[in-house]
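For this view, one protein chain was removed and the others were kept in their places.
We call the chains A, B and C, going by the order they appear; numbering starts again at 1 in every chain.
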Amino acid sequence: MAIFYVLLLFIIIAAIIAVETKNLLSSVICIGAIGFGGSLMFLFLRAPDIAITQVVVEVLGLIILIRATISRDLTFISGDREFFGMVVSVVIILAIFLAGMKVFDTSLPDFGSPIFTKVPEAASQTYIEQGLDKTGAANLVTSVILDYRAYDTLGEAAVLFTSIIGATVILRRKSRKRLEELD
Amino acid sequence: MPYALCFLLFMIGLYCAIVKKNMVKIVIGIMVMEYAVNLFLIMLGFRMGTSEEPGIAPIIDRSHIIGGATEPIQMTEKFLRTSVDPLPQALVLTAIVISLGSLALMISICIRTYGKYGTFDITRIRRLKG
Amino acid sequence: MTGVLPLFVAIPLAAAFLLPAFGKKGKAAATVLANLVTVSLLVLAVLCIGKSGVYLVGKWSIPLGINLVLDGLSSLMLLTISVVSAAAMLFSVRYMEQYTAKSKYLSLFLLMVAGMNGVVLSGDIFNLFVFLEIASIASYALVGFGCEHEELEASFKYMVLGSIASIFVLFGVALVYGNTGSLNMAYISKAIQASPMNTGLGFALALFIVGFGLKAALVPFHAWLPDAHPSAPAPISAMLSGILIKTLGIYALARVVFNIFGVSTQIGWLLVSLGILSMVAGAFLAIGQWDIKRLMAYSSISQIGYVVLGIGLGGLIIAKAGDNLGAKQLAWASLAILGGLFHLVNHAVYKSLLFLTSGSVEMATGTREMREMGGLAQVMPITRTTCTVASASIAGVPPFSGFWSKLILVIAAVQAQFYWVAAVIVFVSLCTLIMYLKVQRYVFLGELPQNLQQTKENRGSMLVAMVFLACLCVLMGLLVLVPSLKASILDPAVEVLTGGLEYSTRLIK
Partner (left out) sequence: MAQKEDISNGTKGMTVIVKTIASWVKVLIFLFGIYIILFGHLTPGGGFAGGVILASSYVLLMLAFGRESVEENLPLPLASKLDCLGAFLFALIAILGFVFGGVFFVNFLVEKYGQPFELLSAGTIPLSNVAIGLKVCASLFLVILTLSMCCKDFRPGTPSDGKE
């Protein structure tokens, strides 16, 4: 149990540094720390699939982010919004956070006893009981994403496809033809 | 309490995305929010178990089944008692892919904008009125 | 009949996956294929009118797998989406010749259509999120399609606010899952009815309202729309203003509020006040604009307000009556929701037509600044006529379609004794009339400036698309005037919303 708190605190501290540091490159590196901390957290939360995916995605994401920042104008941008605006937004966000704390403490089931054990007709119970028999896959996460909820995965593939097409469209060299070429 | 810490992470990301003026910082804020939601989903499915029988990953090996080649396969009681919830893990896998995709698109928009304006500062990127 | 439901997603997705492989040489073939896809979706949507049913993807029974649900509201939205997308696709055949990478444009367009169809059909809340992301990401890329300064800036702004909205929705989904243990909308609704509403679900509802409100550009959350919609290419502006904000915003909000959580008095008041705020603020901001597309974008905010107002008013009446809901209150609520939904359809048609005409004007003159135009009525007669039809329609001039939906909203407000709401509706309608008179005056009437003497009317597919939508604008009034059309298209959609939580009992035996 303690390990979760340690990791969560590590992630939160890394996030605060990533948000507040002036240097973009260190900020990006802190994002890497959050990602790897998160990946360790996933491992301890018994989600090895997610841990693997998180690590490799983190590597690629960092490369993409560093591509954006390296050898560019890294001079930090002078002070964020004026002081008053910053205080107001911090106060608003703290207020929402305190309201949210109450929500999380009262409504959700305790940490470590998932909801599907309490709801009699939850789908997850069926996945665990019959997943291997019905889909033949020993990895239940795979059986959920590629069989029970394969339609979601089609959507996911489409999202990736969309964003890649979008990125190549945004980064193309010449975007307009001259109007005279039309006729 | 771990849920609340997760929510704190979410709010840090939201703060960064709303208040900061650097385009890359805004993207970083959005990424932090995504991490927070992913972590939250996985936590929802976690089963602590007891110290003798801690929760296990939802991956079946041969010791978890009764029956086999001829009769229908059944899970052992122990597996049913300790396996964590596979559904949030599937959702998070999808969410991670989606966030990677939107990261790629966002960064390419940032790079292209940098090429046009020569800066990441959104207060200086203001051709549009209001 | 339910067998065709996956085709609404599968056809555009498969076509979109194939299109970028066509490359430069197959551009003509790609265009034809994309048009075939939108037209076939239109045919399918017409076939689905009045039908209802459930499709189990992968043969998994309801809480296990994902189900697609066709009911009155979905089929109304499907019809709207396919009409507007067919027209916008036809328009882009010629309009998009001025940009490069046309096959990628077509692919993104179809992905957006697939995403919207998926949102409308989905019966699973996480699946709704996934398809919402497809449609949004495609639209972020399409807004920045021109890659100029303004377009990139607008695209970035839109993408940041849109991503935050998506994450809010995802967080809401996570909270709902943590509280009910289910992702299927019907099961969530059943679980919420079984146990009293707790704070976690209330927080999730708040997240959903903010998230979908951001996607719908309701007034406190509207900052991105006036930049994003004008910056996109004209057919995309038409798609965004015409259907994207309605599908991802209004439809999803109505589904979640009415069918999953159940509408309460507070939520009803919240929707009504958001609606009125959007109507008034959008109208005031629009009047002062001189950029033709920016004016139309602000007017979209104002018109979205009408839709939310109608739906919220209906919900408010139902929630106020509570358990002793009489036939009279139900009739008022139905009328208000009918007005809202009919206005949604109307707005989809005439606002996309307005954006298409603005695109036609922009392509011919090379500017969007109204002060630099004038007298275009002489040189672009067809554009002028269609634009006048759409303007009259949006301003609520009888007998065009906008008049009927506003009339219904006013009648509903008066019947339910919200007299001030009726007054606001009439007032905003007058403001709308003023802003479109301004468009007519500065763009089409007056003197033709020297530098625009050579302007010619656009030809080909652009005109066909505009005339098609203009005919619809004239004929749309029939949807409420002819009882059989009303009974088959609009009434089932209204029943879905007034029925509220019966959604879950219909799906779970």
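As a convention for this text, a residue touches a chain if its C-beta (ideal position, glycine included) is under 8 Å from a C-beta of that chain, and two chains touch if they have at least 3 such contacts.
Computed from a predicted model, the values in this text were never measured in an experiment.
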{"item": "Visible chains that the absent chain touches, using the contact criterion stated earlier", "value": "A, B, C"}
{"item": "Residue touching the undisplayed chain, where the options are B:4, B:18 or B:59", "value": "B:59"}
{"item": "Contact footprint on chain B, counting only the chain that is left out", "value": "57, 59-62, 65, 69, 73, 93, 97, 100, 104, 107-108, 111-112, 114-119, 124-125"}
{"item": "Contact footprint on chain C, counting only the chain that is left out", "value": "6, 10, 13-14, 17-18, 20-21, 23, 55-59"}
{"item": "On chain A, residues whose C-beta touches the chain left out of the figure", "value": "48-49, 51-53, 56-57, 59-60, 63-64, 67-68, 70-72, 132, 134-139, 141-143, 145-147, 150-151, 153-154, 157-158, 160-161, 164, 167-168, 171, 173"}
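Note that only the chains that are shown with their structure count from here on.
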{"item": "More contacts between chains, B-C or A-B", "value": "A-B"}
{"item": "Most distant chain from chain B, judged by the mean position of its C-alpha atoms", "value": "C"}
{"item": "CA centroid of chain B to CA centroid of chain C, Å", "value": "30"}
{"item": "Inter-chain centre distance, chain A versus chain B - centres from mean C-alpha coordinates, in Å", "value": "4"}
{"item": "Per-residue multi-chain contacts in chain A, two or more chains", "value": "100, 104, 108, 115-116, 123-124, 127, 149, 152, 155-156, 159, 162-163, 166-167, 170"}
{"item": "For chain C, residues that touch 2 or more chains besides their own", "value": "126, 130, 133, 137, 140-141, 144, 147-148, 152, 155, 177-178, 183"}
{"item": "Chain B residues touching chain A - in the complex, by the definition given at the top", "value": "1-9, 11-16, 18-22, 24-25, 27-29, 31-32, 35, 38-39, 42-49, 55-61, 65, 72-75, 79-80, 83-87, 89-94, 96-98, 100-105, 107-112, 114, 118-121"}
{"item": "Parts of chain B lying in touch with chain C, wherever the complex brings them together", "value": "10, 14, 17, 23, 26, 30, 33-34, 37, 40-41, 44, 87-88, 91, 94-95, 98, 101-102, 105-106, 109-110, 112-113, 116-117, 125-128, 130"}
{"item": "In the complex with chain C, residue positions of chain A that touch it", "value": "99-100, 102-104, 106-109, 115-116, 118-119, 121-124, 126-127, 147-152, 154-156, 158-159, 161-163, 165-170, 172, 174-177, 179, 182"}
